[in-house]
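Only one structure is covered here, and it is reproduced in the block below.
In this view, the complex is presented without one of its protein chains, the others remaining in place.
Chains here go by letter, A and B, matching the order in which they are written, and residues are numbered from 1 within each.
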Amino acid sequence: MLQGWIQIALTLLIVVAITPFFGRYMARVFVGQRTIFDSVLNPLERTFFLLSGVRAREEMTGWQYARAVLYSNLAMLVFIYLIFMFQGVLPFNPTGLSAPSWDLALHTAISFVTNTNQQHYSGETTYSYFSQFAALGFMMFTSAATGIAVAIAFIRGLTGKPLGNFYVDLTQAITRILLPISIVGAMILMAAGVPETLAGPAIVPTLENPGISQAIARGPVAHYEIIKELGENGGGFFGINSAHPFENPNGFTNLVEIVALLSVPTSLIYTFGLFANNRKQAWLIYSMVMIIFVGFIVITAIGEYDGNPAVNTLLGNQQPNLEGKEVRFGWAQSALFAVSTTATMCGAVNALHDSFMPNGGFVTLSNMFLQIVWGGQGTGTAYLFAYLILAVFVTGLMVGRTPEFLGRKIEKREVVLASFLILLVHPIAILIPTALTLTIPGVSGITNPGFHGLSQVVYEYASAAANNGSGFEGLDDGTLWWNLSASFSLLAGRYIPIVALLLLADSMSRKQPVPATAGTLRTDTGLFTGVTAGVILILGALTFFPVLALGPVAEAFQIVKGIG
Amino acid sequence: MKTRNESSTSSRPIRLPGRRRGDRSHTPKADRKGLYQRAIRESFVKLTPRIAVRNPVMFVVWLGTIVTLLVTINPNLFGSVQADIGQQRLLNGIITLILFFTILFANFAEAVAEGRGKAQADALRSTRSDTVARKLSPDGSVQDISSTKLRRGDQVKVIAGDMVPADGDVIQGIGSVDESAITGESAPVLKQPGTDIASSVTGGTRLLSDELIVRITSDPGQGFIDRMISLVEGAERSKTPNEIALTVLLAVLTQVFLIVVATTPSVSGYIAGFLDGVAGATTGNNLRTGTSIAILIALLVALIPTTIGGLLSAIGIAGMDRVAQFNVIATSGRAVEACGDVNTLVLDKTGTITLGNRLADEFIPVNGHSVPEVADICLAASVFDETPEGRSIVQLAQKLGAKFDLDGQPAEGIEFSARTRMSGTDLDSKEYRKGAVDAIKGFVRSRGGQVPTTLDEAYERVSRLGGTPLAVCQGNEIYGVIYLKDIVKTGLRERFDQLRRMGVKTIMLTGDNRITASVIAQEAGVDDFIAEATPEDKINVIRSEQAQGKLVAMTGDGTNDAPALAQANVGVAMNSGTQAAKEAANMVDLDSDPTKLIDLVTIGKQLLITRGALTTFSVANDIAKYFAIIPTIFAAAGIGALNIMGLKSAQSAIVSALIYNALIIPVLIPLALRGVQFRPLTADQLLQRNMLIYGLGGIIAPFIAIKAIDLILPLS
Partner (left out) sequence: MSFAREAGRAIRSTLVLWVITALVYPLVMVAFGQIAFPFQANGSILTNTQGQAVGSALIGQPFTSDRYFNSRPSTTSYSTADPQNDPDTILQTGVSGASNLAPSNPDLLQRVQETTTQLQQAGIQPTADLVYTSGSSLDPHITPEAARAQITRVATARGLPPNQLEDLISQNTDGRFLGIFGEPGVNVLRLNLALDALGS
């Protein structure tokens, strides 16, 4: 058991060690300081801007920035939808796949444009190589870059700077952050065994019974895999995602993938610290999130290590729960991956969450309800600060002043935007469709009976609304109902908050900062960070207490009692 | 320079001996006897939907009560109930009753808070009753008309015993006026024309002696008393920015819990269907009964922030009321809130930091003159000066044996002005002057005189003692320096220390020279001072502080303070001040005590803290309520072990949580009205302290209270 904890601790240590360097690099990119790629990228980016008609120096207001996000994302959505619908006649289709159903294609397109990558399909059997790398792979860059751009605009706004230009931020997030790391990462993954080929599946006779053949699906996986993790996309090239030996062949690739998927949201907090010129604040928030994160890992890992009591009784001894897990990852790396992927809204899986013990179900769901245990690419960091604003508002009054964050007063407009995006979008996008799904006869698609079935439904909408993309994959979700209702949650969970965040940043940036005095509530103290954690847990989690109680918690009691 | 009127009166209103400020609850004879009866009556009046809808949180409770009432009458109204109808009806009835009381308690809180203002308003209103005004026609004839017919610009004659019919300026006559109706101060105030401050009279006050001609400055219904009535009564009470923001948050929280509760039946219905299969229909039905409509409404009401929702407006009204009890009228709640946010206090030295009256302590001769010589000149220069300073100079001079003989010659008093910064007497061709040292230097030079070297020594000596040096001269000859002793009010240093710990900076403004100013500033413990300040400096210092994003508070009374009062975020005008000052300010201090600014900051902070503390408390309570209700109503799903309080049953848990939820409102009413105790600590210390009491307390208290209620309740 100890060895497992050591693996987890060392992985987290690597993530923490990377944070200041990567965070500083991102700050340099978006402040416009010199970086190592300038000589190559400056002329290249200028060409891009020229071709796209972007005026790089043009500053956008919050609403202009939001409109640019919406317009560009809509253009991308339509574009990749067309690729899906015409994949039958497009090149790079070695397995001869035809167009998927319109609703599945729509759900896939929305799911990828929103950086969610919720998959109601299996990659190898549904989308051609071209659809995968030219449509899905494309969205993995742009949706992730959109998230980073929004986070940077938000951070700029909070710290009183103009928001910037969306197209510049989008392009630079790709050319200076995502693409260079992906190129290096893809090479490393290839060396470690991840395929990168345009050839179709290899068909081989099996060793034991040559009359039976094995189809070894492959494809251009490595370049796709790295951006899948780095951009918190999570949509597997293969149906079974990072559990597939070609996506994640060994302990090394697993380490690379976990670090890649944690790197951006962790480092962005540090980037904020540099923008706000308050690294102490950044490290405090970082620590708060890290403590919740570690707590969640421990809860999940203990559940998997202890295994399923009913099965242990059958086996006569205690064995870890390896249902839906790969031997090379075991309980520790599977638990770490599951918590990391739901914490960061990546959504890739190296083990099947549906088969996790209720501890894991509880944690993965909580991660998506909270959305700030690192949180999504960019958006998670922004949510974190929106929570901070809310915490300042609720508790800040207790020091006898109108609450202020970073010297800017929190007034009606900020409270409307922050409370709406933090508190209301989620219940609307998760609880309401859940209730409908459970009420309308014959649509639920539940495959595990009882309490876990409830978790399956809630998980699917939580994953959509939080733009995570992982699933309790047993759910029979490739239906018209699921494609459309999940699309609603995807869109509501992505764009309402983005618009709200940008408007919030805009209104914060326009405020006259108030100088700090002894009477100002300091937000960079351990006390206030603790208060924020309390606010996050009470406001963020209590909303979902009933479904958690009837889902994973009831399931845990059920397993202990052995009923059902 | 104008010739001084024969009559010698002070330029400030003279306060005749009477009751001094001291007991701070001396608001205008408000009748508090019927307060609670009236509040109880009001609680029911406020059940009217039109009024109830104004408070979104409590309106949800209101609607819930209607629904629970319906299911008490017919438990099968929304689908048939699986459990014993009689028992279900009893439970629904109990829930209805508790919800009803929850609303009543919230209404009562608001009514009590309003009642205090109303009582005050009634007292004020009694003074406003129509009086007959003697309107002066342009031809000089007097015409009796109703005071409500007076318009701005009309002139009226007021005779001893009359009520002043409306706000106005005295343009002729002198008389003492009883202003106790508005100030609660029984000592009459002398009113006379010409001077800025003493010339304004307020409608509803009573002239005690002599007669006055008054030019009316306000149209009917817009006078000072009218505004005060509507302010204290809360008729014009609009929500403050912070209150609106908080209401938004509470409304969002309410909607969140509405969604949570509204989606619960389908979730529990699914689970019940599963339990039917694995554990039998009884278990399934237990779960369905557990989520009957009345129980869901109970859950909703327990979760939405009713505590703060019910007390929010009471806290705001009580904040205004606390200001009123300090005998300060705030024109808006916004102003009271702004007090808490103030970063900088701009304080006049005289009257605020030092006792208003500086007294002559010593005459210091210069240029080889003797003390009696100087005393003579001082007396001559001050003979027309009726300010306390001037009188003290006269007294000291007379004590030293000085004499000033008019010899029947025409003498003219030269009044002090902010521009010349000196005053004096012209007798025959002799010009006696006293004033700021550099002003006198200029005067002497302009008359071809020399400035003696010993002058600066004397000047510095006085300055270093913290006194105000005034130079005296006759013509081109400087005779000496008067040492005016300034006395810093006791206890100010501690208060400024407190303010500093709260992050509030104090700036002292004074016309004194730098050395004097710095000595006084140090003695009083202010953070900064501006010496030799002109009225323009006042507005400049406010602007420069505001440019740094700071909120500034100041007091003022003169017409030339009006721009600064308007510019400041919190401008407190003295009631003794001019109409212009009162109109520019957002608060009026009826006692005309500038030191109150410091108390106002505390009141503003207290208001915000109370609001934040009760919000935190209310939200923190949800944990316990969740842990009381969810495990018990879903016990059939096997999560009974989460019932960590060990409550007897779902019914008992719900009723206990609801009773707690209802009772906590009246329990907290005194706190809401009185305000959370304020201590001058730093923000971090305050947060820590209040978080411990209201945050941690808010988590723990309901666990204990709900368990206790559950133990007492005879429900099984």
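Note that contacts are C-beta pairs under 8 Å (C-beta built on N, C-alpha and C of every residue); 3 or more make two chains touch, one makes a residue touch a chain.
This one's a predicted model, so the numbers in the text were calculated from it and none came from an experiment.
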Shown chains touched by the chain that is not drawn here: A
Sole contact to the chain not displayed, among A:His120, A:Arg218 or A:Lys511: A:Arg218
Residue, one of A:Val16, A:Ala192 or A:Leu527, that touches the chain absent here: A:Ala192
Identified contact with the non-displayed chain, of A:Ile183, A:Ile440 or A:Leu480: A:Ile183
Option from A:Tyr25, A:Phe79 or A:Phe488 whose C-beta touches the chain left out: A:Phe79
Contacting the left-out chain in the complete assembly, out of A:Val29, A:Val54, A:Ala99 or A:Leu230: A:Val54
Residues from chain A at the interface with the omitted partner, ascending: 6-7, 10-11, 48, 51-54, 64, 67-68, 71-72, 74-76, 79, 95-97, 122, 124-125, 133-135, 137-138, 141-142, 167, 170-171, 174-175, 179, 182-183, 186-187, 190-199, 201-209, 211-218, 220, 222-224, 238-240, 243-246, 249-252, 254-255, 307-308, 310-311, 314-315, 319-330, 332-334, 349-352, 354-358, 447-452, 455, 472-474, 555, 558-559, 564
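Rule of thumb we're sticking to: only the chains that are shown with their structure count from here on.
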Rounded Å distance, chain A centre to chain B centre (Cα mean): 50
In the complex, chain A residues that touch chain B: 390, 393-402, 407, 410-412, 414-416, 419-420, 423-424, 427-428, 431-432, 434-436, 438-439, 444, 449-451, 453-454, 512-515, 517-522, 525, 527-528, 531, 534, 538-539, 542-543, 545-547, 549-550, 553-554, 557-558, 561, 563-564
Footprint of chain A on chain B - complex, ascending: 241-242, 244-246, 248-249, 252-253, 255-257, 259-260, 262-271, 274, 278-279, 337, 340-341, 343, 500-505, 548-551, 604-606, 608-609, 611-613, 615-616, 619-620, 622-623, 626, 630-631, 634, 637-639, 641-642, 678, 682-684, 686-688, 690-691, 694-695
